[in-house]
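The other protein chains are all here in position, but one chain of the complex has been omitted.
Here is chain A:
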Amino acid sequence: MEHQEYIIERYERAWIFFGLAMITVFIILVGYLMLTMGNTNPVGAGRIDATKVRIEGDFANPRVEQVGNEYVAYVQAFAFGYLPAEMRFKVGRKVTFYITSPDVQHSFHVHNTNINVQVIPGEIAKVSYTFTRPGEYPIICNEYCGIGHANMINKLIVEP
């Protein structure tokens, strides 16, 4: 009996080492993907006074700007909607979104892409993406923000 238990514990130990090795591989893969596949990690791009989002600075004038061959978009996510009302980009060009909220937390999730950013009042989120397929992309809020949460929908259009 004692001997048998010893064997069992040895198998378990081997299994645990196998598990840890799997995790190491896994972490390296995830890290590699995050670094190389399209740069969709949201990053903080500074603080902003949430009470002044609507009256001064870049976000008071939500817009899409073309800078050289790329786009920069300043987006306001508010209860309940997004500004600018509609965004248009050309396919294959890098777009950098700067997003903030004047009231409560929201999110900026562009369907069929990896863009999914929590929008936090007082903070500016930045995320970049290159659209490779033309079409209409719905934008939704998946951070619960109140009674109009389900109606907080917008879209962006990628032109060929």
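Points worth noting:
As a convention for this text, a contact is a pair of C-beta atoms (placed from the backbone, for glycine too) under 8 Å apart; a residue touches a chain by one contact, two chains touch by 3 or more; residues count from 1.
Just so we're on the same page, contacts and distances are computed from a predicted model.
Selecting from "Electron transfer flavoprotein subunit beta", "Recombination protein RecR", "Cytochrome c oxidase, subunit I" or "Oligopeptide ABC transporter periplasmic component", the unshown chain of this assembly corresponds to "Cytochrome c oxidase, subunit I" (UniProt protein name). Among A:Met87, A:Ile115 or A:Leu156, only A:Ile115 touches the chain left out of the display. Summarising the interface, chain A meets the missing chain with residues 8-9, 12, 15-16, 19-20, 23, 26-27, 30-31, 33-35, 37, 40-44, 47, 49-51, 103-105, 107, 109, 111-112, 114-118, 120-123, 125-126, 138, 140-147, 149-150.
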